[in-house]
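For this depiction, one protein chain was excluded, whereas all remaining protein chains were kept in their positions.
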Amino acid sequence: MRKVIFNRYIISMANKRKIINDPVHGFINIPSDLVFDLIQHPYFQRLRRIKQLGLTHLVYPGALHTRFQHAIGAMHLMMSAINVLRSKGVNISDKEAESAYIAILLHDIGHGPFSHVLEDTIINDVTHEELSRLIMNRLNVYTGNAITDAIAIFENSYPAGFFHQLVSGQLDMDRIDYLRRDSFYSGVSEGIIGSERIIKMLNVVDDKLVIEAKGIYSIEKFLVARRFMYWQVYLHKTALAAEMMLISILKRARLLVSHGEDLFAPPQLRFFLKNNIGYEDFMHDTKTLDNFMILDDDDIMSSIKSWISADDHILSQLSGDFVNRNLFHIELRNEPFPEEEIERIRTAVKEAYNLKDDLECNFMVYSGSVTNNTYSPSDENINILYNNNELKDITEASDMLNISVLGKISRKHYLCYPKTVLSREQ
Amino acid sequence: MRKVIFNRYIISMANKRKIINDPVHGFINIPSDLVFDLIQHPYFQRLRRIKQLGLTHLVYPGALHTRFQHAIGAMHLMMSAINVLRSKGVNISDKEAESAYIAILLHDIGHGPFSHVLEDTIINDVTHEELSRLIMNRLNVYTGNAITDAIAIFENSYPAGFFHQLVSGQLDMDRIDYLRRDSFYSGVSEGIIGSERIIKMLNVVDDKLVIEAKGIYSIEKFLVARRFMYWQVYLHKTALAAEMMLISILKRARLLVSHGEDLFAPPQLRFFLKNNIGYEDFMHDTKTLDNFMILDDDDIMSSIKSWISADDHILSQLSGDFVNRNLFHIELRNEPFPEEEIERIRTAVKEAYNLKDDLECNFMVYSGSVTNNTYSPSDENINILYNNNELKDITEASDMLNISVLGKISRKHYLCYPKTVLSREQ
Amino acid sequence: MRKVIFNRYIISMANKRKIINDPVHGFINIPSDLVFDLIQHPYFQRLRRIKQLGLTHLVYPGALHTRFQHAIGAMHLMMSAINVLRSKGVNISDKEAESAYIAILLHDIGHGPFSHVLEDTIINDVTHEELSRLIMNRLNVYTGNAITDAIAIFENSYPAGFFHQLVSGQLDMDRIDYLRRDSFYSGVSEGIIGSERIIKMLNVVDDKLVIEAKGIYSIEKFLVARRFMYWQVYLHKTALAAEMMLISILKRARLLVSHGEDLFAPPQLRFFLKNNIGYEDFMHDTKTLDNFMILDDDDIMSSIKSWISADDHILSQLSGDFVNRNLFHIELRNEPFPEEEIERIRTAVKEAYNLKDDLECNFMVYSGSVTNNTYSPSDENINILYNNNELKDITEASDMLNISVLGKISRKHYLCYPKTVLSREQ
Partner (left out) sequence: MRKVIFNRYIISMANKRKIINDPVHGFINIPSDLVFDLIQHPYFQRLRRIKQLGLTHLVYPGALHTRFQHAIGAMHLMMSAINVLRSKGVNISDKEAESAYIAILLHDIGHGPFSHVLEDTIINDVTHEELSRLIMNRLNVYTGNAITDAIAIFENSYPAGFFHQLVSGQLDMDRIDYLRRDSFYSGVSEGIIGSERIIKMLNVVDDKLVIEAKGIYSIEKFLVARRFMYWQVYLHKTALAAEMMLISILKRARLLVSHGEDLFAPPQLRFFLKNNIGYEDFMHDTKTLDNFMILDDDDIMSSIKSWISADDHILSQLSGDFVNRNLFHIELRNEPFPEEEIERIRTAVKEAYNLKDDLECNFMVYSGSVTNNTYSPSDENINILYNNNELKDITEASDMLNISVLGKISRKHYLCYPKTVLSREQ
């Protein structure tokens, strides 16, 4: 039987290190003992081993920063935002401020390794938001219900709605931190935004977050920078190819395990490969979350390396190509690929790799589409506050931003397959 | 039987991506097809999975950069240096330049995960320099002897000695890159050095590297920055504690495996835990290097997480504390700790953790010393070139730097043990 | 009689300093002796005493950088651009490259102090482009016709049109440098653009400059950053107020001098206050250009300080308020100000300052409008090059940028007058 590890965790009472050195924001102060204890908790420390941008470092080698750094950085921005709002006369108690810090600190606590990859492969239809909520509830018990309000802010059930908007909205501290941080570590300077300036423009009207009118150009820049980062970094085609290979590898591994094959994997990963885990399991079996809480990027990468020597030639091929960065060819288009083009590639791949049927071919040829929408007005607005106290949505206030475009989802179609076939094709 | 993976590696002939985006130096051009092919090789790609600063990220969360990034960055500086020297009339052929790029690119290729940790635990007395040489020889075969001169430069057998000095000397491109890079990623701005200015001051006299006299203040700054980084980052006491815990964990795991215990580990790590690997094995059994070439940080971290549930309570305790960053207390002193003080701590730890003898206690209490010397004049000099063509050693040329100190080894003594005992003690 | 100063200029043959330290781009190499000699020429050195952003430093105290720095920086970017184009197979001779460097270096040589202010006050209807051409012609004589091709590039009469586009076009090195530099010195980080990335995307098709398709997001960011800088910096309302006060001061001084008043001014400024200088004078009287070539920001500022003690109470009032940064109140609106509102202010100002008629009031109350258009498609396009060699205008290629807005001129109306009246009004 596996032991539960967290009983062993002892909160250190003395010497609470209060400053963290962050290359992006400089020295970050930890605002309270409760926050310190949450950061020290194994659930939060785990985020040190989960990269913020998954496989993007295969394209931008510096993009190795973790969800740990991002969560701390977003909390730092929340501290600035609370300061700015208070200086404008918004009434925020110390308790509320601490709850806001904790809400943003924990907003991504439910992320597993290679977030969306995982959600599509080794667990079934469980979102990281659902997991965040589960984990926060455990932490609430752990802290003697000290984070009840933080959870309410996270879930948008706290009366003063602007707190939730600061955690999760069109202009939240999450996005402001990740844009700057992802820019910094990828070396893509175009994503740098004037976070200080945006935060200085925040205000609250009727418990809603607004931006003062003179901040309108900053918001335009923020939205364009975000769009830039989407196409240049987040949906970079080479990183997409790597991600699709990873999905294939995990699906193949799970299939093999379900057929009784004894693939190497550490217990925390084997658990998810062997069992068919869904939301109900997380709810009703504490072992499920216990296992999830020690699963991270390292387990996935370490296992895939060992699978290079697997007997299954598809898993072996995919794992070797993935580990050695011999990534598949990928093409993006605005229009869907013609069926016959896809079929031609599939036939070539089947032949080249001795695949016996379409099912096997699905592991080696991927087609579909990805989307990005920078600003979704249906969802929630960025409201601009004018001197006469009038409010306007940013898409109305800005004569620059094309509302019909910003509200529209951009869709790109892809076709992805081994490079060896490409060279025969051309 | 494990297959050898590298046969599968096919050099992609088309689409050689020639630019790498580096947050530290900006866009880096890959200078030639040969260099490109070496970067693509699995042996080099492996460096993407080995952190430059090992466990330092437990103190400076941003310090996650890899040996891959550092090697590319150092090559970039080498390109600048060659340009500067050529502009001063130093005669360097294109072939020599390429060899210099390759020599610096591969200078750290032999590093395993958590470099010195590994050399002390799961392999016996094999230095990373020896492994680098072995691997370069394999790559020389792979490239049809294209890197023979690069190896000569690395080994300091190439006639024009300044090439080796640029790779490995008091002011080599290795150090200049790592100081800047480690500063950048740790957020410790004090380590930032004016690499561009230092490189502009390089010259060659009688095939030896020299610094022009007006660069003397830059060198002073370089040496002080290096010293700063040593005490503030490289030998940070908390990172030292983590490193010593890691050594203990690996030693304990190996001991258990040698007693027949079936610890979880991926094949590439199990190989080194089970066998007693020394230099001879690397020389005579290709399987040894094959295994080493797919071993990285991820295997170590993933395994240690699974060892939290080990039956052995020492391994379990150490692994849990390490993974959850419940790091041991450490104290540094200029003088050795008195024997009785060490003994008192050991007794307390034995009692607290039910350790049965001194041998077991060695896994939980560590004492010893660490050293640092910034500039060792015995080794090799930084020569300053004056306008009258006179040469002087930097320690003679600078009226600021205390030669007796710079040449002296600073030694600090440490005592390190679980925090729980500390709180009882105080 | 005033002596001509330039005969005294002796080209230093030895010790040509080849590197300039630029906080924005780092070390800048001077590419040739001819370029060095042009930089050393008093006409170019004069640019050290003309601020790039005129009075903007009254709002952003760091914005003190000069046209000298900008011209050198733009030349540096031209060197990068030429390198990039050559690496893509565009055939550019060394002579052509040098001409391109000189064309961009001298493109702003005709600017006087507080550029547009001057063109509206102490000289009549002479643009800085006309002056640049005149000065380049003088420098062509001085260099023995060595810069004939550079002049052709500047005037867009050189056959290969892309050279002119690099000097003066929608995406020229001028704009790329000034956006980065103005951002840097004003501390408005939102204007920072990825100049390196844009330049890497340049190419030439049929002697026209194009941007490769994957650079489209960089161009979007460039255009939005430019727009941001317009409203946040270039047309900052406080700087506008200061500029209008300066115009008023110079017009008043000239009026007084034309009435025979003996205002203090250094000879180089007195020349323009006393005479009614137009383009013909520059063409036919060498003394005019000689005087212009030693006129700079310092003369204007020094004289205005002495005018604080002028007998004319309007000049004295304006000068004191200007020097001591007691700047006028200014309001910007999308709609024109109603006539009655303007009249009410004028009446109040007349009374407060004992002004005797409307003419005098014009020196103290300013109304009108300013405009900005970020991208004018009528003028010249930014062409995007697709992989299939198709070309599209950026406004067509980008689904984000609102062409109707980008092509449209934004106009803002202003009303500006002393703050003392404001406080009575409100």
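For clarity, chains are labelled A, B and C in written order, and residue numbers in each chain start from 1.
Here is the rule we go by: a residue touches a chain if its C-beta (ideal position, glycine included) is under 8 Å from a C-beta of that chain, and two chains touch if they have at least 3 such contacts.
Every value quoted in this text rests on a predicted model; they were computed, and no experiment measured them.
Check C:Gly161, C:Gly320 or C:Pro336 against the missing chain and you find that the one touching it is C:Gly320. Here the missing chain is touched by one residue of C:Gln69, C:Ser195, C:Asn383 or C:Ser398, and it is C:Gln69.
When the whole complex is considered, the residue among B:Arg48, B:Arg138, B:Lys221 or B:His413 that touches the unshown chain is B:Lys221. Here one chain is not drawn; of C:Met301, C:Ile342, C:Val370 or C:Leu391, the residue touching it is C:Met301.
What subunit A contributes to its contact with the hidden chain is residues 19, 26-27, 196-197, 200.
Although one chain is hidden here, its contacts on subunit C can still be listed: residues 2-3, 5, 8-10, 12-14, 20-24, 26, 40, 42, 45, 48-49, 57-58, 60-62, 64-66, 68-69, 72, 184-188, 264, 266-268, 294, 296-299, 301-303, 305-306, 308-309, 316-317, 320-321, 323-326, 419-420, 423. Listed by residue number, the positions of subunit B touching the unshown chain are 188-190, 192-194, 197, 217-218, 220-221, 224-225, 227-228, 231-232, 399-402, 405-406, 410.
In this text, only the chains that are shown with their structure count from here on.
Taking each chain's centre as the average of its CA atoms, subunit A and subunit C sit 45 Å apart.
Subunit B and subunit C have Cα centroids separated by 51 Å.
For subunit C, residues that reach two or more other chains under the stated contact definition are 197.
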